[in-house]
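Worksheet for the structure shown next.
All protein chains but one are shown in place.
Order of writing sets the chain letters: A and B. Residues in each chain are counted from 1.
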Amino acid sequence: MTATTVSSDLYTQVQHFYARQMQALDNGRIEEYAATFTKDGSFQHSPGIDPVLGRDNILAELRSFLKKYDDDPTQRRHYFNQMILDPQEDGSLRSTVYALIIRVRPNEQPEVWPSTVVHDVIDLTDGEILLRSRSVSYDQLV
Amino acid sequence: MTATTVSSDLYTQVQHFYARQMQALDNGRIEEYAATFTKDGSFQHSPGIDPVLGRDNILAELRSFLKKYDDDPTQRRHYFNQMILDPQEDGSLRSTVYALIIRVRPNEQPEVWPSTVVHDVIDLTDGEILLRSRSVSYDQLV
Partner (left out) sequence: MTATTVSSDLYTQVQHFYARQMQALDNGRIEEYAATFTKDGSFQHSPGIDPVLGRDNILAELRSFLKKYDDDPTQRRHYFNQMILDPQEDGSLRSTVYALIIRVRPNEQPEVWPSTVVHDVIDLTDGEILLRSRSVSYDQLV
């Protein structure tokens, strides 16, 4: 079932990388989030939209996406789980990980929305973990 | 609090094993799921039913269980958390892990159902991780 697989050390490092990355995003530190991509990294945060390329465009896209919460104060939390890492021939890693987003609004029960799967390609050059690309698929059946 | 405990390397390998196993199940690749059990493995997916023995029976049981979704298209996601691994005297591992199932249906909010605890016995012979047995308890109080 496993074939070639990553070391436990690298698996754990990626967990820690995701923790820092997603806490940065959820706490609104979007420059820090954008810096987790390679310079020419690709980011598609929702299905059916075009990916944006490069940190500046990622940052602009996030600013635009998060604008909808301007009049709707919401604390979001991204829960990651069941991470599969597959080494690619070019030395990168393919990461496939569940992501459940919890939305918390004033005086409401926390809401589970949406349930997604995150598809990353992780760059490991120079001993650093960075995302070459991230795309997010939604579970919602339509 | 810990006494004898597993290595971090093994702990991480089991996390990765679960990720591959449960993504296979949630994506409907049930042959792949059945293959994560030993040949004579035991599987009891819900309380109060008899366990089924062996990969063929596990596969048949899953086919039967999943039939109820034939007319009710549902994407399920199993979130595992707080995994405890206890080495047994015979070289196997006892694993006790929370499992929260998210059910996603068309045009509905994702639903948390049920909240469970998974009780596994993990076989490590031949350097491979396989389940000797799995039983699932439900948190729902009745």
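We adopt the following convention: a residue touches a chain if its C-beta (ideal position, glycine included) is under 8 Å from a C-beta of that chain, and two chains touch if they have at least 3 such contacts.
Predicted model only: the values in this text are computed from it and were never measured.
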Options A:22, A:52 or A:122, residue touching the unrepresented chain: A:22
Chain A residues that touch the omitted chain in the full complex: 8-9, 12-13, 15-23, 32, 35-36, 73-75, 77-81, 102, 104-107, 109-112
Touch residues of chain B, complete complex, unshown partner: 1-2, 5-6, 8, 11-12, 79, 81-85, 96-98, 100, 111-115, 139-142
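In this text, only the chains that are shown with their structure count from here on.
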Interchain centroid distance [CA atoms averaged], chain A/chain B, Å: 26
